[in-house]
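One protein chain omitted, others in place.
Naming follows writing order (A and B), and every chain is counted from residue 1.
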Amino acid sequence: MTTTAASEGWPRSRAIAIAKHVNAAVVVFVVLYAIVGLLQPSYLEPAGFMNFLRRSAPLAILASGQLFVLAAGGFDLSMSALVTLTVIGGSMLADNNPDNTWWTIGALYGIGLAVGALNGLIVSFLKAPSIIATLGMLLCVDGAAMMWSGGSPRGYLPDNFRAFGRLVLHDVPVIGTFPIAVGVLIVFTLLAWWGLHVTVFGQRVFAVGDNPRAAELAGVRVSATRVAAFVISALSAVTGGVMLGGFGGVSVGVGSGLALQAIAACVIGGVQLMGGRGSVVGAVAGAFSLFALFTLLNLVGLPQSLRDTAQGLILISAVASGAWRLRHAG
Amino acid sequence: MSREKLMKRAAMGILAAGAAVAFATAAAAQNFDDPKDFAYAEQLLKMKPQGPEGKPWEQNLGGKEVDTSKYKKPGPYRICFSNAGVDNPWRVVGWTDMQAQVDAEKANIKSFTAADAEGKDDKQISDINSFVSGDSCDILIVSPNTTAALTPAVEAACKKLPVVVFDRGVLTQCPVTFVNPIGGYGWGIQTANFIAEKLPKGGKVLGLRILPGVDVLETRWSAANRIFKEKGINVVGAEFTGGDNAKTKSIVEDYIRRFGKIDAIWMDAGATAVAAIEAFEDAGQPNPIITGEDQEDFLVKWQKEKLTAFAPTYPTYQWRSAIIASLRILKGEPVIGPTWKLPQPDITDATLATYVDPKMPPLHYAMCGCKDLPGYPQRWGGKP
Partner (left out) sequence: MTAIVSRAPRPRRAPPVPLFLFVGSLVLYVGVALWTGQTSQLQTDGWVGLLQRMVALGIVSVGQTFVILCASIDLSVANLISVGAVAASFIMQGRDSMMLPAVAVVLTISVVVGAINGAIIAGLRVNPLIATLGVGLVLQGLLSASFTDFAGSVPQAFQAFAYGALGPVPYSVLGLFALALAAWLTLGATRFGAHLYAVGGNAEGARLAGVRTNLVMVSAHVICSVLAGVTGLYLASRLRSGAPWVGRDGVYDLESIAVVVIGGTLLAGGRGGVWGTLAGVLLFATLDAALNMLGVPAYPKLILRGAIVILAVAAYAARTREHVA
């Protein structure tokens, strides 16, 4: 086993090693945010930065969850509908009564668990490719949300439910304000990081994504791992939904397009599609980069529609450069 | 990521922007800023409605009666309805109103068949053709998805059946009647005048719109903008929110940060009104002057926070009027046509108490005219 300490000049190789380690998406985010800060200095203040984090927390959480499925070689398109179902279902179950909040959130996680497990089982045992399986699930969950609510949410979200996405603590030492959303984000991403990069389970996820046959031969229970990945993705969708419902309140089409945005965030963060590689830091940084980009485009005054163009170009170039690097790596 | 890659990305972005700007010789097919329509709306707003007191869905603003004796038939009747879709809460409430009205009149109605076009023009054309070619309809009601695209289908339908159009119109006068309230210009006039009245000198107004290119919304903005310009009101921006709460909040927060203080918010629809107000709350700013719509969550917030607010409406009770018109036509009774203009009431501080109801769902439209219909309030999702 070789040591990583380089033989020549310690500080220089140390710096290079660190530079290689830092995820490209983090660099992209820092650069984009710096430009945003130049244009609108209030973003550089602690309160402004905290607010930015509060807004982008839901996407970052969704990206972290989607990462597990991508790393295992699949796609989860049903996230969008699950977010919508969470907000609508949450409003109907809690019905503006703060006493209901906790069991409502529990019930929503239960629904998420069921949807994620179904996704995983359909892919693993019915052998349906995840693009189509989760597409079908997207339609089903959307339909279910609409049927349940009759097309329009039927209750208000109580204040303590909304606290997760909306509440900001004031008079906090050093940073001044601290949104609860950022707290949820930190907890969730730490869990995700631990799950994917520290535990054996995480290694299995990558193994399944890289080469399922080899993983199976090495004793990994491929189906169980895959189901778990989809469950994690679904739970992250529910969490994201609670945050979005909290931040914005009750509405109908909340989740629309979020699955694809989450995939985009992961892609910017360097995940390898069709499985095998990725990092939580990258996914989160990718989500922040997307949000920083949108903020930048807003400040610059670029028409809303060109945001889509920008997102599309970034998506393609991110994956292309990833594929290029892969082919030209050792 | 290397610097070259980053610059490549930036270059591509700039290229894309340049291409789009070069592209933008956009041709708008319809005129959403017609001074004649604007003047007509002003006129309508001043008219006193004729018809039974307290039932605006049966009232009319001017217009003349059409003789429908040639459509007279013995009942009970078979009514068919081509619905553009139920893809937003306004349409959901309206559709519920319509079904309740059918229920209330079930003695006269043998069958009520509805086809949902799911927001697709192509499907709605096929749906209308199906109704026309099948022959289980005595009358066809159409709520068109878009105006121009549905015109040929409606024209073909007119040849075989009496047709009633409501909400959005079509480009033909062949339907027996076209039922709708005053419309977007009226909305814009009402709301802009309110803001003009309440705005402090030099106050800043932020306009929040959903999407560009939607006919019913464009006229609202064009009318309001006309009045803002006339009165020299400072509109600091008109942003598109896509109808999304989170985006609305973010936009408002950014504007507050940029300008320090925003005095008034003008909205072309009320779905995200509460989110806009919350943005002020979260930023620690005093509540703005705001024009929203008749959604219950906005009305509840208005009452609770004692806002300086105004709610125009695009009443969902027009869905009731379509059924009422259809039955009159089939009975040979006179009906207002070729256009039946319904009154477009608004909600002010004085009338707020009659409309606010926390037991109704947040996105329920208070001007539904539905309190006397069977199934109220459960049918609309409310609690008794």
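Keep this in mind: a contact is a pair of C-beta atoms (placed from the backbone, for glycine too) under 8 Å apart; a residue touches a chain by one contact, two chains touch by 3 or more.
Quick caveat, the model's predicted, so the values are computed rather than measured.
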| item | value |
| --- | --- |
| Sole residue of A:Val242, A:Leu273 or A:Leu296 that reaches the chain not shown, by the stated touch rule | A:Leu273 |
| Residue of B:Asp103, B:Asp116 or B:Glu333 touching the missing chain in the full complex | B:Asp116 |
| Residue of B:Pro35, B:Gly134 or B:Gly375 touching the missing chain in the full complex | B:Gly134 |
| Where the missing chain touches chain B, by residue | 16, 19-20, 23-30, 85-86, 113-116, 118-123, 125-127, 129-130, 133-136, 146, 148-149, 151-152, 212-213, 215, 218 |
| Missing-chain contacts mapped onto chain A | 72-75, 122-124, 126-133, 135-144, 146-147, 151, 209, 212-213, 216, 222, 226, 260, 263, 267, 273-275, 303-313, 315-316, 319-320, 323-324, 327 |
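To be clear about the criterion, only the chains that are shown with their structure count from here on.
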| item | value |
| --- | --- |
| Averaged-CA centre spacing for the pair chain B and chain A, given as whole angstrom | 35 |
| Partner chain B, residues of chain A touching it in the complex | 24-25, 27-28, 31, 40, 42, 48, 51, 55, 58, 91, 149-156, 166, 168, 244, 247-254, 298-299, 302-306, 309-310, 313-314, 317, 321 |
| In the complex, chain B residues that touch chain A | 1, 5-6, 8-9, 12-13, 16-17, 20, 86, 88-89, 91-93, 95-96, 240, 242-246, 248-251, 253-254, 257-258, 271-272, 274-275, 278, 282, 297, 361-364, 381 |
